[in-house]
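Note that this complex is displayed minus one protein chain, with the remaining chains in position.
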Amino acid sequence: MLGLNSHDLKMFIVIAILTLAAPILLNPFPDASALGESFNAGYPALMQRFVIFGILVIGFNLLFGLTGYLSFGHAAFLGIGSYAAVWMFKLLSYNIVPAILLSVIVAGLVSVVIGYVSLRRSGIYFSILTLAFAQMMYAIAYSDLLGRMFGITVTNGETGLQVYNDDPQILMSAGDPTVPHLFGITMNGSSTWNVGGWSFIFQNGYYLSAIFMIAAFYLSIRIFRSPFGLMLRAIKSNQTRMHYTGLNTKPYMLAAFVISGMYAGLAGGLLSAMDPLTGAERMFWTASGEIVVMSILGGVGTLIGPVLGAGLIKYLENIVSKINDGILHNWFAFMPDWLDNLLVTIIHPFIGKGWHLTLGLLFMAVVIFLPGGLVEGGQRIGRLFRRKKSTDAANGATKPAE
Amino acid sequence: MTKSNFTRRGLLKTSAVAGAGLAVPTIFTASSASAFTNEPTGDTVTFGFNVPQTGAYAEEGLDELRAQELALEHLNGMGDGGMLNTFSSKVLDGTGIMGKRVNMKTGDTQTKSDVARASAQSMIQKDGCIMINGGSSSGVAIAVQGLCQEAGVIFMAGLTHSNDTTGKDRKANGFRHFFNGYMSGAALGPVLEKAYGTERNAYHLTADYTWGWTQQESIQAVTEAMGWTTTQNVLTPVGAGDFSSYIAPILNSGADTLILNHYGGDMVNSLTQAVQFGLKDKQVNGKDFKIIVPLYSELMAKGAGSNIEGVYGSMNWNWQLGDEGTAAFVKSFGEKYGFPPSGAAHTCYVQTLLYADAVTRAGSFNPCAVVEALEDFEFDGMGNGPTLYRGSDHQCFKDVLVMEGVASPSGNAAMVGYDTLSIVEQTPRAQVEYPEDHPMFAGGSLGECNPGA
Partner (left out) sequence: MDALLIQVLNGLDKGAAYALIALGLTLIFGTLGVVNFAHGALFMIGAFCAVTMQRILNISTSVIDETQTDFLGNPLKIETPVIQNWFGPEMGAAIQDWSVPLSVILVVPVMFFVGYAMERGLIKHFYKRPHADQILVTFGLAIVIGELIKAFYGANPIQTPAPAALSGTIDFGTWFGFEAGAVLYPAWRLVYFLFAGAVIAAVFAFLQFTTFGMVVRAGMADRETVGLLGIDIDKRFTLMFGLAAAVAGLAGMMYTPILSPHYNIGMDFLVLSFVVVVVGGMGSLPGAVLAGFMLGILQSFASMNEVKAIIPGIDQIIIYLVAIIILLTRPRGLMGRKGVMED
C-alpha cells in the first residue's frame, strides 16, 4: 500500500499515529502532578519543535545516511528558509503558503550553489567547505553585512528579522489575522480538551507541521527504497568503483544535497510560520553541529533514528533545563527530609543550569553502549521481547494444541 | 551546594490545592474560556524567570535568579521583606499577591533569541506563567518581549541596555526598569567633560550588533555635543577574543581617548588587551590617554580585575548607594548569599516587586489592567531615588550612576568587581530624560495591550 512494503508501511503508520496523537501521548501525567509539571512535553511550542526538527534531520539523513557525506553547515539552509519566510510575511501577508513555498525554493537554490562547489571535494574537505559557507552566512546575517553594503535591512542583525506594523504586506486586507495563518486558520489557534486532571491542547500550527513531517517521512522512505537511493548507497560504499563503471556520480550527489537542503528550508519556513521571528544564531555552527548530533544519536542511515534523535535533544533542552531545586523537593516531598535533601544534592548538578552535563553524558553513553544510536537500543529491546515471546511460544508448543 | 529555603509542607499544600482546582469536569473548551491568558485560578500564581543559565552570561543569569528567588520570598512573607519595607507603595503585605502565593518557573535562555522564546513559550503554554522576567541581552529581551505581546502576558525586562527595547521595538506588554544607551551617554557626558575637558579625539571600538550600534550612537552624540571629535568608529565581531588587530591602529591614530562599546567577555578581553598595548600609559597631544567603558557591570569589573582602574563607565544601580532601599536589599541579599547583589540582580528584583505591586493596585492579573497600573507610575524607595515608569514608552526614568574603576579598598579577593567600582556621581533623573520621539528611539509604537486568550 502507498508503494511501501509491509515493514515500512507498519513503521509509517506507527509514526503517523504517534505524531497525530502526540498532544495526548506526550502528556502522560496529570498537569498539576509533580511529574506532569516536570516531564510533560505535550504543549504546542515544544511539539512543533519536535516535528520541525524531525523534518530537518530526516532531510539531513538523506544526505549523510545515504551518501556518507557529512555536511557541517546544514543549519545555513534552515536559516535561509526562515529568513525567506519572514520576508514573505513582511512583503505580502501573513498567509503561510507563499512563505513556505519561497523558503523551500530559496533554500533549494542556495543549496545548488553550495552543493555544486562543496561536492567537488569529499570527506573532511567537503565538511569544512560546507562549514565555511555556513559560518560566512552566519556572520553576514548576524551583523547584517549585506544590508550594510546596500544600506537597507536584510536580516536586521542580531535582533532578528520580524514583522513590523509599517511593513508593506501588500496582500493583506483589513480583516486578515495579524499572525501567521493558512487562509484564515491561525497557526496559534487551538482547542483544549479538559479531561480529569489533564488538559490537552490541539494547536493548528502543530498539526500543520505534523502533516508536513509525516509527508516528509513518507518521501524519505520512498527515496531510501528507490533506485536513486540505492545508487546513493552504492556511491557511499565505493565511489571509485562507480567512477570506473563510467558513471558520473556528481548529479546524484548534488540531487541528494539539494533535496536535503530543501528539507531544511521547509523546516526553516515552518519555524517562521509558527513563530514569525528569526535570528542569525539559527545558522551558527553549533546549530549545524546539533543537526549532526541528532542524526548520530538517533542512528545514522536509519529511517526513524533522526526523528528520535531530534526529539530527545529538544526534549532535554526544554525539559531538563527547566527543572530546578524547588521542583526536585516537590518530587521527593514524601520522603524523609534527610533523604530528600540528599537526593536533591545528588541530582542538582544535572538539572537546570547543569542540563548540558546531562546532554554530554548522554551522548557518551549512547555512543559507547549503543553503537547504532537509539534505533539500536530500540532493536535490542525489541529482540528481548521477541526472544521472550518465542520462548513462550516454544513452551506453549509442548502442550497439545486444543 | 545551593541554599534552598523551601518549606516542603507549603509546597505539598499548594500542589494539592492546585490539583483540586484543575480537576474540572470533562468538557471541550475553546481556548478563550478565560478573560486573559493564564488567568490564575487556584490560590497560586506563577512567574516565569527566563535567564541565561549556560553560555557567556550564565553568571549574570544566576545572579538574576538569586534576586528573583529573594523577591518571591519577600512577596510570600518569608525573610526580612527587603525593599518591601522601603517601597513607597505599601499595598504588598507579604501574603503573596492578592492572597495568592507566588510560585516560579525557571528557564535557560542560553542568550539565544530562539531558545529564549522556546523557553518563554513553555512557561506560557505549559506552566501557566502570567509574567516573564529576566534576561541578559537586548536581542533576547526584544525577542521575548515580542513573544509576550503576542501571547498576552506581561514581560518585565531584565538586563537590556539597547535603545531599541523601549524605542524602535517597544511593546505595550513589555516594561523596562533598566537604563539604556542614551541615558548612559547623557550621564557620562558632564562627568567626562569635567574630567577630560572639551578637546578630545575619541576612537570607538563597537561590538557589531544592535546594542553596540545604539550605545555607540548615543555616546558619540553626547561627546561631539561637548566638543570632542570622533576619530574613528571600528566595528568588531562579537566574541572576537583577540582584539589586537583593532587596538593596534589606535596607537598612531592621533586619538587620545578610547571608548569601548563592548559588554561582558568582549569588554574583559578588549580592555585587558588595550592595557597590554600600553594605552593607559600613553600620552597623546600632551594629554594622558584615557579609556571609557560606557556600560559597566560587576561581573565585567571582576573579569577585568585591576585593568579598570581609572576607567569611567555608567551603571543602572550599585550596591554601594547610601539610600535605605539599597541598604535593605543589600542586607537581605548579602545575608542569604554572602556577597553583594549585582546591578542585574537588582533590576530583576525590582521588576518582580513592581509587577506584584501593579497587580495589587489594579486588583487584577489582567495584563491590560497591569499595564494601566504601571504606566506613569511614580515610586521611590527602590534604590534609584524617585522613579517614573513612563507610559508612552514603558521606560523607567531615574538617577543614573557614573562609576570609576578603582583599586579594591578592602583588598579582599572576593570583593573584586564589587568594591573596585566606585560611584563618581549620581546623575539626576532630569538630566537623562528625553522625549519619547527622540530620533534614537523613533520608529516604534507600543500598540495595544494584549490580554491574550
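The chains carry the letters A and B, assigned in the order they are written, with residues numbered from 1 in each.
By our rule, contacts are C-beta pairs under 8 Å (C-beta built on N, C-alpha and C of every residue); 3 or more make two chains touch, one makes a residue touch a chain.
Not measured: the values here are computed from a predicted model.
If you put the hidden chain back, the residue from A:L2, A:I17, A:L35 or A:M149 that touches it is A:M149.
In the complete assembly, the contact with the undisplayed chain comes from A:Q239, out of A:T178, A:S191, A:Q239 or A:Q379. Checked against the full complex, the one of B:G79, B:G94, B:G305 or B:G385 touching the unshown chain is B:G305. Checked against the hidden chain, the listed residues B:P237, B:G385, B:P428 or B:G443 yield one contact partner: B:P237. Seen across the whole complex, the unshown chain contacts chain B at 54-59, 62, 208, 232, 234-235, 237, 239, 241-242, 244-246, 248-249, 251-252, 265, 268-269, 272-273, 276-278, 299, 302-307, 319, 330-331, 334-335, 340, 410, 412-413, 415, 418-419. Counting the whole complex, the residues of chain A in touch with the unshown chain are 64, 68, 70, 117, 120-125, 128-129, 131-133, 135-136, 139-140, 143, 145, 148-149, 239, 285-286, 289, 292-293, 295-297, 300, 349, 354, 356-357, 359-364, 366-368, 371.
Here, only the chains that are shown with their structure count from here on.
Distance between chain A and chain B, defined via averaged C-alpha coordinates, is recorded as 34 Å. Of all the residues in chain A, the ones that touch chain B in their complex are 30-34, 37, 40, 43-46, 49, 139, 142-143, 157-160, 162, 165, 179, 188-197, 199, 201, 275, 277, 279, 281-282, 317-318, 321-322, 324-326, 329-330, 333, 337, 340, 344-345, 348-349, 352-353, 355-356.
Remark: chain B residues 1-2, 4, 6, 8, 11-12, 15, 18-19, 21-31, 33, 53-54, 58, 61-62, 104-108, 112-115, 117-119, 121-122, 125-127, 138-139, 142-143, 146-147, 150, 164, 169, 208-211, 213, 235, 237-238, 445, 447 touch chain A in the complex.
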